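Structure first, then comments.
Complex shown without one protein chain; remaining protein chains in place.
Let's turn to chain A:
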């Protein structure tokens, strides 16, 4: 996964990339990114905004001299962050999903961090000058005029959609495309539903808070019975407060593990689909070139054949790169999901145990309560 020895001076230790801080200035977020080269332990820290990340992504798209670049599954960059000063929570949720939740953009930072780590871990992409510049240059590279990439983001214009359904020549790829379409939709749905669940838990926590506060108003010291009743109400208030805190923890666990994982998986599915679509477009181009070549008038024939050969070559390289990418993808995503699921389960288990213990204490105290 790492570069060859010659490049080792350049290559960065992917797992060392961390986003250590984020500051908000009006509508702009600035991220502090630290990283280490794989050859040394010296760290570098740079400050980047979202524009810089976009510049990086464009840079990766527009690398020349990389054969079959279109067959690469590009790590997905999260959508632009919308600081809540400018927009409502609902809009942010629509745009970013889980990444809009959590305290202080922590989840969003984690997603960006994962993006950088994935780029740095990619055999081809890690060699990109753009990445090096991004991680090391003290100047903010996003200010430079970025080259417009050969590749554009997948835009679902009408003609494009027709190409999406174009039958493949290769069974492997055809089945990958079908399953991709299917799974992508399912993952998206699951992520949305999970988001609903988490938001619901947050509302529940809020309701518990209201209830707990109201109970505090029941204090009345007039006579012994009233005092006893007040104590009971305060006890219930404590209990409900514990329930509220539990729900908050549970939803935090959800967001930082499974939520993040599902979001990432959804976006990666999309990236894979985009790659397959690019290849399909190339296939259409190839078939067009073949037809042209066949129908070409003798004077144009040579040129057409040339085009056809070149396109065939491109297509073959893309296909072979794509195949490799897909294999890596399958392996990586499974291990990623696994890690997230385990983390989620462990966190929820520990929270549930804590809550059990606390409630148990409350119960003992309550039972001893003299009335």
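As a convention for this text, contacts are C-beta pairs under 8 Å (C-beta built on N, C-alpha and C of every residue); 3 or more make two chains touch, one makes a residue touch a chain; residues count from 1.
What we mean here is this: contacts and distances are computed from a predicted model.
**Q** Among "Septin", "Serine/threonine-protein phosphatase 2A 55 kDa regulatory subunit B", "Branched-chain-amino-acid aminotransferase" or "Sorting nexin-1", go ahead and choose the protein name stored in UniProt for the chain not displayed.
**A** Matching the unshown chain against "Septin", "Serine/threonine-protein phosphatase 2A 55 kDa regulatory subunit B", "Branched-chain-amino-acid aminotransferase" or "Sorting nexin-1" yields "Sorting nexin-1".
**Q** I'm checking contacts with the chain that's been left out. Which of A:218, A:245, A:284 or A:317 qualifies?
**A** A:218
**Q** Of A:169, A:310 or A:363, which residue touches the hidden chain?
**A** In the complete complex, the chain left out is touched by residue A:363.
**Q** Would you indicate which residue among A:60, A:239 or A:260 is in contact with the undisplayed chain?
**A** A:239
**Q** Can you say which of A:182, A:288 or A:312 touches the chain missing from this structure?
**A** A:182
**Q** Using the document's contact rule, name the residues of chain A that touch the chain not shown here.
**A** Per the touch rule, chain A residues meeting the hidden chain are 179, 182-183, 186-187, 189-190, 193-194, 196-197, 200-201, 203-204, 207-208, 210-211, 214-215, 217-218, 220, 222, 225-226, 228-229, 232-233, 235-236, 239, 243, 330, 334, 337-338, 341-342, 344-346, 348-349, 352-353, 355-356, 359-360, 362-363, 366-367, 369, 371.
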